[in-house]
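See below for the structure under consideration.
Note that one protein chain of the assembly has been removed; the remaining protein chains are unaltered in position.
Take a look at subunit A:
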Amino acid sequence: MSFRNAPQAVAHDVNKADLFTPEIRTAIDAHIAKYPPEWKQSAVMPALSILQDAHGGWLTTDLMNDLAAYLDMPAVSVYEVATFYGMYDLEPQGRHKVCICNSISCMLNGSEVLIEHVEHKYGVKVGETTADGRFTLKEVECLGACRDAPAVMLNKVYHEKLTPEALDTLIDGLE
């Protein structure tokens, strides 16, 4: 949504040097530098990914608030982004994420079988984490790999044309 005259920048009452770690700040700054200075908030998506990776794969409201302050944007705008996209998780996650695509092509090619298989074999429902904390099962929208459906994203790596057995092998390889 674009606002006619919404405040582009919102100054928060915090010292930016106290936010995050120096490494994280450098990483976020690299993204900020890609945009015109008054469009700092364009870096919100990569910044959220950086924060999520550094925080065990999920985001807290505090982290989002800090990012809002860091990018001079309203906190609710950060929540809007983080709740919209499937790649951001707002609850504690397992050590790995098994993301099974369940959009049209993958569904026609058997992704539901994959999901059922994982649910039964590992005792997790979609959105849940295995009892040993090894992985979280996620159902995601089209991964853009329809040609080789069904597709699964393991953490950040794509695996295509999967059968339940092939998926098992992959999961077995996870610590």
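Assume a contact is a pair of C-beta atoms (placed from the backbone, for glycine too) under 8 Å apart; a residue touches a chain by one contact, two chains touch by 3 or more; residues count from 1.
Going forward, contacts and distances are computed from a predicted model.
One subunit of the complex is not drawn; among "NADH-quinone oxidoreductase", "Energy-coupling factor transporter ATP-binding protein EcfA2", "Carbon monoxide dehydrogenase" or "Ring-1,2-phenylacetyl-CoA epoxidase subunit PaaC", its UniProt record names it "NADH-quinone oxidoreductase".
Annotation: of A:Thr61, A:Asn155 or A:Thr169, A:Thr61 touches the absent chain (contact as defined above). The set of subunit A residues touching the chain not shown comprises 1-7, 10, 61, 74-77, 79-80, 83-85.
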